[in-house]
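Omission of a single protein chain aside, the complex is shown with its protein chains in their original locations.
All chains are identified by letter, namely A and B, in their written order; residue positions are counted from 1 within each chain.
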Amino acid sequence: MRRPISLYGLTFSLPLLIWQVLFFVFPLVFLVALSFWTVKNFVMRPDFDTVNWTTMYGRTVFWQAYGTTLALAAAASVLTSVLAFPAAYAVAFKLSDTSRRWAVFLMVIPFFTSYLVRVYSWQTFLSDNGIINVILSWIGLGPFVMLNTVGATMIGYLTLSFPLVVLLQLFSLVFIDRTLIEAAHNMRCGRLRTVFEVVIPSARTGLVIAALFCFILSFGDFVSPVYLGGGEPTTLSILITDTTKSGQQWPRAAVIALTMIGTLMVVAFVAVKFAYKGKSK
Amino acid sequence: MSRDTLVSFEGVVKSFGNFVAVQRLDFEIKKGEFLAIMGSSGCGKTTTLRMLAGLEAPTEGVIRLSGKPINDLPTWSRDTPMVWQSLALFPFLNVRENVEFALKMRGVGKAERRRRAEQWLDRMQITEFAERNISQLSGGQRQRVALARSLVVEPEILLLDEPLSALDAALKVRMQSVLKNLQRETGITFVYVTHSQSEAFSMADRVVIMSRGNIEQIGTPQEIYRTPKTRFVADFLGSSNVFTGTLQRGSAGSGIEISTSVGRFDLDLPNNSNPLGQSATLTVLDTKTQLSHTRPAGANAVPVRMIGEEFVGATATIYLETSDGQEMRVQKGHQELAELDLEIGQSLFAWWRKEDGHLIASS
Partner (left out) sequence: MSGAADMNRNRALDWALVAYIVLAYAFVFAPIAASFVFSFNSDRFPSIPLGEFSLDWYRAIATDPLVWEGARNTLMVGVIVGVVSTLLGFGAAYTDYRYKFAGKQVYLALALLPPTIPVIILGLAMLAYLSRVNLSGNALSVIISHVVVCAPFAMAIIRLRLSQMDPALEPAAWNLGASEWMAMRHVIVPFCAPAILGALFITMAVSFDEFAVAWFVSGLNETLPVKVLGFLQGQVSPRINAIGTFVFILSMTLVILAQLLLSGRGAKSAERE
């Protein structure tokens, strides 16, 4: 049954469409235009000049930051996925239904606490006189420099995406057909081997999507690299804020932002392709 | 335990919390037989199979495989491959990889694995689908993959949990003969759980009928069909007319008869061991029950009224009602039926020879 476009239908569908076109699509399109503008004497002028692209792409600082961000985000995805998996697995397979509901509820709570506040809180754990070093000193160790290191940045990334990754992994694990696991056991596949031969392949889509989200979040995050990593090494997000602050170089910041979006799109495309590989619709 | 026993259940009980799924099982499975375990849903048949597969632990009792107790063996240390109702084929592996799975788990080398999988793909006539995904197969093809996957290790026993329930009627019949032939050719012991009488009776050498966690009867399909041991079995099979009454000495002074609300019937029991005066149940197969317009002499007869008829293929089922409202059925060929010239509402006599009656002693 095909209905003609009606006032009724448009009343519900149009508002969001208009809003997102006006305030989501247009800003991103404007970012593209902005990247071709020029800056003279701290004033931006509409223009069509590739100077921002050539300048940014010609700088080693940019490519260093790009490589750093890519490596950090990739490492964060792998680390978070690996650390989250046993937790998601245990919640999915070893807890009762009631405990599992509680586990999910508790994992949702972090989404409603300020990420910034949690990062600040990590500072009190990691600083030279912080909680961890005090505890270590009781057993005669340390102090260790933990704040303003790449390790601290990683803890920040974990704080950012661990709950989301656990939840996404969990949702793909609980939907695994239990008879597949029984069937594997029944064919001489032991516990650990079943995890690799059956559980992970069955949950692949969810696991890859979870890792992808971790990558996206870490790739664009600037709170952890600044407040836990001490701004060193420079990531793209730090480079964006620095660029905007220094001499109204918004067009150059736009170049960085667009490069980031492009990279994320490629990564997302590859990840989704891999996640759904061999699945007919 | 005899030499040809492969599996024995000895006092096996299974409860889930307060719910007792299996009351107390004592039975044996013979080497090389096709055993069907039949019952309605919730009777404990699947739990029994899962205990044998090592997917459930018995609460009490011992299960032996080739004489050795296997209660404590995890499922992956037993050789009791199973075919699931859902088939449980791995969707992330193709047909060949599914079939090779069990061999891979046993550490069989790649070339050997491939060779043996090839054999079974060929035997199950699915070689052409070897590289396909499971989702691209039809129901019947999936069935064959599941069988190949379990049989590729050439086990001594194969467990099947209602594997045909998802197929349409025609395919079901075809797969039944595939299964039966496979079992005969390989000599592998099949334990087949089903709720379908036609599946159990057409394939199995012996049938176990379960109800509420108990075994009601074990026997060949013939035995169970002709001489149901309990009222439950007779009702469950639904192929007999059943009368309940009291046993007493025959009115002619000799023999035994049963007195029911619709009449007294002679029984053919030369060596009766049932105590007289007790209640008992008489069953008469609907194929052995006859119809006539006049009361036949020398046979057990019940006055009935015809209430309906149903034609399925070459036979018809005539539905009758006794004076006290009990339903009876008679199976007749079309030819015979035409000669009887029946119409609905007519009064008739249903009758049978006394040797066609079968007595179930009351429990």
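Heads up, the rule we're going with is that a residue touches a chain if its C-beta (ideal position, glycine included) is under 8 Å from a C-beta of that chain, and two chains touch if they have at least 3 such contacts.
None of these values were measured; they are calculated from a predicted model.
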Touched by the hidden chain, restricted to displayed chains: A, B
Chain not shown: contacting residue from A:S121, A:T149 or A:T205: A:S121
Residue, one of A:S77, A:T159, A:S202 or A:S224, that touches the chain absent here: A:T159
Touch list for chain B against the chain that is not drawn: 16-17, 50, 54-57, 71-76
Contacts of chain A with the absent chain, listed as residue ranges: 3, 6, 8-9, 11-17, 19-21, 23-28, 30-31, 34, 83-84, 86-87, 89-91, 94-96, 103, 105-125, 127, 129-131, 134-135, 158-159, 162-163, 166, 178, 185, 191, 213, 216-217, 219-223, 227, 237, 240-241, 244, 250, 253-254, 257, 260-261, 264
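Following the convention adopted for this analysis, only the chains that are shown with their structure count from here on.
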Euclidean distance of C-alpha centroids - chain A vs chain B, Å: 57
In the complex with chain A, residue positions of chain B that touch it: 53-55, 74-77, 80-82, 84, 86, 88, 90-93, 101-102, 105-106, 133, 135-136, 149-150, 153
Complex contact set, residues of chain A against chain B: 177, 179-180, 182-190, 193, 197-198, 201-202, 204, 278-280
